[in-house]
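For this depiction, one protein chain was excluded, whereas all remaining protein chains were kept in their positions.
Letters A and B mark the chains in the order given here, with residues in each chain numbered from 1 onward.
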Amino acid sequence: MSIDLLVQALLNGFGLAMVYVLVALGLTLIFSILEIINFAHGEFYMLGGYVTYYAFAVFGLNYFATLGFAILAVGLAGVVAERLIFRYLRGKTLNAFIVSLGLLWVMQASAQLSFGVLDKPVPSAFSGIVRAFGLVISVERLVVSLSAIVLIAALYLFLRWSRPGRAMRAVAQDADAAALQGVDIELVSALGFGIGCALAGGAGGLLAPVFAVSPAMGALPVVKAFIIIIIGGMGSLPGAVVGGLLLGSVEGLGSLFMGSAAVSVLGFLVVILALLVRPRGLFGGA
Amino acid sequence: MPLELRSVGRRFGGLQAVADLSMTVAPSTIHGLIGPNGAGKSTVFNLITGVIPLTSGAVFFKGERISGLRPAEICRLGIARTFQATTLFREYTVLQNVLVAAHLLSAPGLGSALLWSSRYRERERRARERGLALLQTLHLAGLADQVAGTLPHRDQKALALAMVLATGAELVILDEPMAGLAAQEKAETTSVLQRLREQGLTVLLVEHDMKAVMGVCDTVTVLDHGLRIAEGTPREIQANPAVIEAYLGVEEPGA
Partner (left out) sequence: MEPSRGLSAPPGRALSAPIAGLALLAAGVVALPQLTRDSYYLDVATTILMNLALTMSLRLQVSTGQLNMAHISFMGIGAYASALLVTRVGISFWAALPIAAVVAALLAFPIGGLALRVTGPYYFLITFAFSEVVRLFFNNFFVDLFGGPSGLVGIPKPSALPWFGRALTFTTKLELYTLMAALLLVTAAVLVRLEHSRFGLVASAIRQGDLLAETLGVNVFRYKLTAYVVGSLVAGVAGAFFAHSHQVLHSSDFGLEPMVLLVVFTVIGGTGSVWGPVAGTVLMTIAGELLRELHHYESLVFGVVLILTMLWAPDGLVALPGKLARRRRAGVSLAP
């Protein structure tokens, strides 16, 4: 087993992992602000995929413009969902679980009825491969990974330096204290949910050319997102990044040595171990 | 010597919340723990009752080491406490709250519960009677079937006290038993605590109302920044310059 092969496997794992980190970041952002786990998160990912399909593949818009449009459109959809439904469920995890399940079914069924159940392929925006240091990566994968990293960095900067971002962090830490300091909880809640969904939509747009779009495309990324935030810590953004890298490594290396079923079992065993040893994840707060 | 703290310390990361604290709570006394905000009083309560582990030192109760035990075990040894926040089962009635507190069995008692044996029924009947009698002593018997979450504040405080008494504890630790009470209600609480002391109960409490503390406590320990800075009778404490400097120099609003 040469080093090159190992590193190539790792690279393949990382490439997609960054996009799953986007999904995970959206999920964990929503959890940290509203204290609910949104099971319909994968459907917003799927929405981003379909927006990309129609704008880019059908309508012929520039790929990056499409991506921006998908992010905005899905973000807006998220805000609507929050204002109509989730704002009444802040903090009520069990009820929110049921409601998000209902939303999942509604969105799935709507997608099936509107778009049909079959896969719709999306052409690659970028062709060709890049060789460096004895490793191979397709230009498309490279763009996808780099775009994901750019979005993650943008999120970090937003949360760190902007006023709404700081307000969101305050609410995530202690909603009551933040309210006492004059933070508009409703605004932060809507914004947080919207941005969380926007991240999922962006991820859907990024992976649409890679995997094709279908109504059920959100299921797998959401499971991976859960694994990532369990490892990294619910509510922790750096944790999601590290968790994603770890998952990417495990899957990349794992696929070298064992079949996919075993890799799945391994993934879940890692999750159980992580929860037992450090239930708050690597970075989860007290 | 029911309760003894020996060099108890608790560190949170870089912060030493409680440092090298030694104190003794004598039996059948009312012992107050005071200090400015952030002095570490709640931490001390959590350390004594096993909610958080010590990072140094040890706690002894009736000669036995209790530090390191789980809260349920510490309660079974005779120490019960109230919390500032969730100290009631809000969805339950007053009587149900007391019945839960009176339940000090470790095993759920599945077998006898399933069989509904007469011994079981007898035990439950007696538990009910004892619960009502306890409520009677705190003037809560009339509210026995009212949902705890709907009670006015002073009755919630009284219920919290009833619950710790229901556990049969010899030492009760009260976290701000007078918070939010009117002057008349504070006086009532004071006389209830004094009556309980006459009956042999030991009380350790944290309070911010200085007048109330000085009026009810036999001994007062003063904490500041996790350190004990004074201990003695209320009169001694009020005259202690270090205490005055740390704490009593600031007039409590509406005290």
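Just so we're on the same page, contacts are C-beta pairs under 8 Å (C-beta built on N, C-alpha and C of every residue); 3 or more make two chains touch, one makes a residue touch a chain.
Every value quoted in this text rests on a predicted model; they were computed, and no experiment measured them.
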List the shown chains that the missing chain touches in the full complex.
-> A, B
Taking the full complex into account, find the residue in B:76, B:154 or B:208 that is in contact with the omitted chain.
-> B:76
Full-complex touch with the removed chain, picking from B:100, B:141, B:187 or B:214, is B:100
Residue in contact with the excluded chain [from B:58, B:147 or B:244] = B:147
Which of A:175, A:230 or A:245 touches the missing chain? It is A:230
Touch residues of chain A, complete complex, unshown partner | 31, 37, 85, 88-89, 92-95, 97-99, 101-110, 112-113, 226, 230, 234, 261-262, 264-265, 268-269, 271-272, 275-276, 279-280
If you put the missing chain back, which residues of chain B would it touch?
-> 49, 51, 70-72, 74-76, 80-81, 83, 86-93, 95-96, 99-101, 103-110, 113-114, 116, 121, 124-125, 127-128, 144-147, 163-164, 167
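Just so it is clear, only the chains that are shown with their structure count from here on.
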Distance between chain centroids, defined by C-alpha means - chain A, chain B (Å) | 47
